[in-house]
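Accompanying notes for the structure given below.
Note that one protein chain is taken out, while the other chains of the complex remain in position.
Letters are used for the chains, namely A and B, taken in the order the chains are written, and counting of residues starts over at 1 for each.
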Amino acid sequence: MKTKVEDINRNIYDIKNKDEYEFKIEKGLNKKIVEEISKQKNDPDWMREIRLKALETYNKLELPTWGPDLSELKMDNIATYVKPKTELNSSWEDVPEDIKNTFDKLGIPEAEKKSLAGVGAQYDSEVVYHSMKKELLEQGVIYTDMETAVREYPEIVKEHFMKCVPVNDHKFVALHAAVWSGGSFVYVPKGVKLDIPLQSYFRLNSPESGQFEHTLIIVDEGASLHFIEGCSAPKYNKVNLHAGCVELYVKDNAYLRYSTIENWSKNMMNLNTKKAIVGKNAQIDWVTGSFGSKVSMLYPMSILNGENAKTEYTGITFAGKNQNLDTGFKVVHNAKNTSSLVNSKSISKDGGACTYRALVRIGENAQNSKCSVSCESLMLDDISRSDTIPVNDIRTDEVTFSHEAKIGKISDKEIFYLMSRGLSEEDAKAMIVRGFAYPISKELPVEYAVEMNNLINLELEGSIG
Amino acid sequence: MAHGKSTLANVILNNPEYTKTKGTVEFQGENINDLKTDEIAKKGVFMSFQTPEEIPGISTMNFIKTAKNKVEGKPVKVFKFKQDVQNYMEELSMNPKLINRNLNVGFSGGEKKKNEILQMLVLNPKLAILDETDSGLDVDAVRTVSKGINMYKNEKNAVLIITHNMRILSELKVDYVHILVNGKVVKTGGAELVKEVEKEGFSKFKKEGTPNEN
Partner (left out) sequence: MEIKVNETPIRTSRNFLINNLKLENIELPKKLKSFENVEISELKTKKPSTKKLKYGNGKILEESIFENANSALKIETQNEDIKIKYNFDNENLELVNNIEIIGKENANIYIEYISKTNKPCFHNGLIRTVAKENCKLNIVIINKLNNKTNNFEAIENELHEKSKVNYTIIDIGGKTSVTNYYSNIIGEEANNDLKTIYLGQNNEIKDLNYIAEVRGKKSEIDIDVQGVLDGNCKKNFKGTIDFKKGCKKAKGNENEFCLLLSDKARSIALPMLLCTEEEVEGNHSTASGKVDSKTLFYIMSRGLSYKEAVKLIVKSKFNKIIERIANEEIKEEVLQEIERKLS
């Protein structure tokens, strides 16, 4: 909102600002850069238009006035984050030691390590991916990278791209829409129920993916899908801004489960946006584990537009030294008989900060809706921080709504009990923390659950006791 | 009620909630005063809890296996271990499903107590301290618990039963009875002491315990 005073001031300062403005544009994000990206991607005209319009929006929007400190991002120098990176030929030697060690401890094969570190070429899993692709093709499922989808399925993409997440949602969404690159596209036709989960893991190996990647998933009427994004080994990226976007469409009677284990290297600013639009009798379940990054601002959102639509969110956030992880869940109930179930857990240690930030909105037309939220935060020491900031906005009376949150430390009694059976203090604490995280790990496929447990052990190693 | 029976158990296991003001705890000739709880457990001391903790997210089987690995100091043979656990559970008339449930979560009072006895049998300690294991149990459950204790007991180990109830003792062949009043052992005797208490109650020992501090 502009006030009159500012309007008058404009005239006085216009001349003075001119130079500065041009300087900013040079360093900031400009048309030239976006067009360059678009050209390199072989964008059709309509996609170039979207990018350029998003650029305008980006330049208008301000940084959030809330949440973690983003001053480390040099917004005046944003071009360096988004310019096509021909010069970015990182090498295995550049990958930080602690990440290499983590790969080893998690038992990740050599080829995968290099790929996760963003320095390797395509590896063996490509074969797996191809054979899977054939099976999917027979059922009419489309699973491809986003660039290919733009070229080969323009109608579907045009109808859905940046429609679930509006470009003006916030500054980093606008940035994303202007410079997006890579990501997955999935279309599951009506009635097709996929038994095995699709994993974007297999696609993370192109050099630029995993920074501004766009994920677009459409689960058509009556269809069902489990999609897994990322993995628990730390993904290393030289460039430390991640502004991805995930758009999910769950049509009437469809089901989608979207699982993420996010473990960016600890230099990353992870400003990701994820939303799902859910139709009649449809359901989306989110399973989210956030372990990595320096700063995260991540709040998956379910928009329940159809009657009887359902959503569940199961999330865990684990913040250690120098980490500020601001995560949570947003749900908007827009139709009758909709329901949501939220189960969030967080662990803070070694000075790390966890924030659960959330929104529940039950709209005027969402009679007979239900929502139940449970939040638990564990503090592992007294130098860490744990905040719970949930907004509950109820706009109709025919609702059942409840929210519960707890904060505290591991109970001494529990530790003593486990120690009396021969576990060391460290083992006892690790076991209790794993148990605390169990409601999330049980929602993951076994191999991911095992990796997540290894990750928790790793994170706890030497830090307690 | 508060005569220090449970305190004794907690102090032996070095529960950090309790502070030792004087004296030492020795086990098999070794001063274990300053050992941590898990180190004491590894020496072969076991304590069954009055109200065992409920710990979500950890299956009972997984927990007992981890504990067994720790006290043995080497990984157990999984197949034999599972079979042993099953056998013990059968002997204790435990619902076999409990083993896959989260540790003590949602267990009834009796199920929790049996779970403690099960852990005692599996971990096979040198000294088992049973803190009010019989309290709140019905006659059948007390009998089952006694059965477990009899299965465990042999010449090489020892059991310290903490109770204010004579019932559980009738099923067991006790060697010594110590009566603890206000933190002091006021009387030590053989099994005949049980009969004496059954007949006359505790009050006469309480009188003995209160006046002088020698």
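Everything that follows uses one rule, which is that a residue touches a chain if its C-beta (ideal position, glycine included) is under 8 Å from a C-beta of that chain, and two chains touch if they have at least 3 such contacts.
Just so we're clear, the structure is a prediction, and the values are computed from it rather than from any experiment.
Chemist: Missing chain touches which shown chains?
Modeler: A
Chemist: Check the options A:N77, A:T148, A:N322 or A:S402 and report the residue that touches the missing chain.
Modeler: Looking across A:N77, A:T148, A:N322 or A:S402, the contact with the absent chain belongs to A:S402.
Chemist: From the list A:S259, A:S339, A:S384 or A:N453, pick the residue that touches the absent chain.
Modeler: Touching the chain that is not displayed is residue A:S384.
Chemist: What residue numbers in subunit A mark contact with the hidden partner chain?
Modeler: Spelled out for subunit A, the touching residues are 64-67, 357, 359, 364, 367, 377, 379-382, 384-409.
Here is the rule we use: only the chains that are shown with their structure count from here on.
Chemist: From the C-alpha centre of subunit A to that of subunit B, how far is it in Å?
Modeler: About 49 Å, centre to centre.
Chemist: Looking at the complex, which residues from subunit A come into contact with subunit B?
Modeler: Counting only subunit A, the residues touching subunit B are 411-414, 416-425, 427-428, 431-432, 434-439.
Chemist: For a test of understanding, state which residues of subunit B touch subunit A in their complex under the given definition.
Modeler: Subunit B reaches subunit A through residues 13, 15-17, 36-38, 40-42, 46-47, 49, 52-53, 55-58, 63, 66-67, 70-71, 102-103, 119, 123.
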